[in-house]
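Below you'll find the structure I mean.
The complex is shown incomplete by one protein chain, all other protein chains being positioned as in the whole.
Up next, chain A:
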Amino acid sequence: MPHIPSSQIGVVVAQTLILVIGGLITYYSYKAYSRTGSPEHKWLTAGFGIVTLGAVLGGVLDLGVERYTAGDLIYTSVFVSSSLTAIGLGIILYSLYVR
């Protein structure tokens, strides 16, 4: 078991919370979609899913993959998570206009 710096523990806790909370919102949106079948809920589910996925993926890249590779992936992980957040929020906005 490799040593984890205390600063990384905070990141892991936050990522876990994002996974659980974002996952629940996505799940409820999906259930609303399967009941109403409306495109708004489909895009809402996709948006929340991508935001959640992006944050968690960023953390996995930074803390997980980095341990087994030589390079520093901090910028890559910030880039991945923030771009997916931007895309996800864009899709959530789109869900308000879709017909």
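As a working rule, contacts are C-beta pairs under 8 Å (C-beta built on N, C-alpha and C of every residue); 3 or more make two chains touch, one makes a residue touch a chain; residues count from 1.
Simple rule for what comes next: contacts and distances are computed from a predicted model.
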UniProt protein name of the chain not shown, from "Helix-turn-helix domain-containing protein", "Ni,Fe-hydrogenase I small subunit", "Oligopeptide transport system permease protein OppB (TC 3.A.1.5.1)" or "2-ketoisovalerate ferredoxin oxidoreductase": "Helix-turn-helix domain-containing protein"
Among A:Thr36, A:Thr69 or A:Ser83, residue touching the chain not depicted: A:Thr36
Hidden partner chain, touching residue among A:Leu44, A:Leu63 or A:Val80: A:Leu44
Missing-partner contacts on chain A, residue numbers: 25, 28-29, 31-32, 35-36, 38, 40-41, 44, 95-97, 99
